[in-house]
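Rather than the whole complex, this shows some of its chains in their spots.
Chain nomenclature is as follows: A and B, assigned in order of appearance, with residue numbering initiated at 1 for each chain independently.
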Amino acid sequence: MNNIELLDLLHAYKQGNINDATIMKKIQNDSFDDIGFAKVDHSRANRQDFPEVIYCAGKTNQQIAEIFLNLFNHSQKNIIASRATKENYEAVLKLVPTALYDEAARIIYVQRDNTPVDDKRFILVLTAGTSDIPVAKEAGLTAQLMNNKVEYCFDVGVAGIHRLLARKDLIDKANVIIVAAGMEGALASVVGGLANKPVIAVPTSVGYGASFGGLSALLAMLNSCAAGVAVMNIDNGFGAGRLASMINHMR
Amino acid sequence: MNNIELLDLLHAYKQGNINDATIMKKIQNDSFDDIGFAKVDHSRANRQDFPEVIYCAGKTNQQIAEIFLNLFNHSQKNIIASRATKENYEAVLKLVPTALYDEAARIIYVQRDNTPVDDKRFILVLTAGTSDIPVAKEAGLTAQLMNNKVEYCFDVGVAGIHRLLARKDLIDKANVIIVAAGMEGALASVVGGLANKPVIAVPTSVGYGASFGGLSALLAMLNSCAAGVAVMNIDNGFGAGRLASMINHMR
């Protein structure tokens, strides 16, 4: 709330147009439900165009299901729970029978938002190898549930760069690009050099030995010689999809 | 024992008021029981207001149970065994039938100290997310067993900072604050900036990828721009509860 909005609000209150409860809520601003183990953030859909997303790791099945139900009941938007196991899903299903589960992407979701998707502006999700597909799917499904068209192009890593160059048309047409790559993560730099649009790099934990669980790809992407490559946490497909969606919706 | 106490002791001994065995024990100072695989420290209750706490990881069930029994028999205080599994508890239960177990906090304990708790001075335990609750519970139960009032406030991480600001009253009223947070651990800095009381930050291993098992939160908390934030080891809820108790009992 900026100065002018606050002044307006105070004047409305002083003139009796709004009551104590209303102004207090507005000043204290954003709303949430306190269900003990969680404060479910219902203002996030307004604040950020999309409801809070549940990060399942470290939560019990019961906690996940209750937060999911709470979000489901307070909004008409799509609902997402990331890093979810099959057991998490079964618990959610008991409370929200319309929930679906994508095993590759590890996402539980409800899809009910019918806002038409702009088919001319798509997000392209590239992977260096076949092993990077799960992270790519997490990114892609996240973006789709946030009302974006998504195209995939898998296994175009730099060990056979002609495979990437052959799909240069996709790079040229995309509005935003997500690159998921493990090992040395070089694909992000190559794509960053070819594209004149935002490139979101997601290092994956694919690799062994001195890949140190994705550290090697992470450092490579952070040090990309191609300007304008943004980097997410290792295996953070969700964050990449979320950011790509925000950029893709810019007008 | 300082100079004056030592001189008094020596004079008492010279005058025959205490015998060889007594003065030797006093000079050698603190007492302990040697039970082979452990030297159970019975002077700790005097030295530090609370008996030795058993760290269960790496000990056998039998060792834990025997040390627990030994502590139980030498003191009238509460007894705590941290990082305990259910199997550890079952072994203890055979020797100490009044022992209880808190699975979330992973603590085996005996509660028998009836010292009245000062209700006006409470320790506030905050978590950034739902996944940080187990560490918070380890801290909170530790502090309760050391005769402190504890209040919890879960899931007030900085991604929805209005949830924290809405509970500013708790921060204002608390005497000491414990913040358990994983991922980027930013909550400690925000609370440290809002509070004029000691803030004990406990990084948790919640997160993935470049969180490197809690390293990310640990470094963030150590580098807090809010002055006066103290940091514990990753997931060390026990240490946070112990320190908070010491501070809360200061008069």
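Heads up, the rule we're going with is that contacts are C-beta pairs under 8 Å (C-beta built on N, C-alpha and C of every residue); 3 or more make two chains touch, one makes a residue touch a chain.
Everything numeric in this text was worked out from a predicted model, so none of it was measured.
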Complete complex - number of sequence copies, 2 represented: 8
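Everything that follows uses one rule, which is that only the chains that are shown with their structure count from here on.
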Copy-to-copy rotation for chain A and chain B - C-alpha atoms, rounded to a multiple of 5°: 90
Rounded Å distance, chain A centre to chain B centre (Cα mean): 38
Chain A partner contacts - residues on chain B that touch it in the complex: 129-133, 154-156, 159-160, 162-163, 165-166, 206, 208-211
Chain B-touching residues of chain A, taken from the complex the two chains share: 28-30, 32, 36-39, 41, 43-44, 52, 55, 57-59, 63, 67, 83, 203, 205, 213-215, 218, 233-236
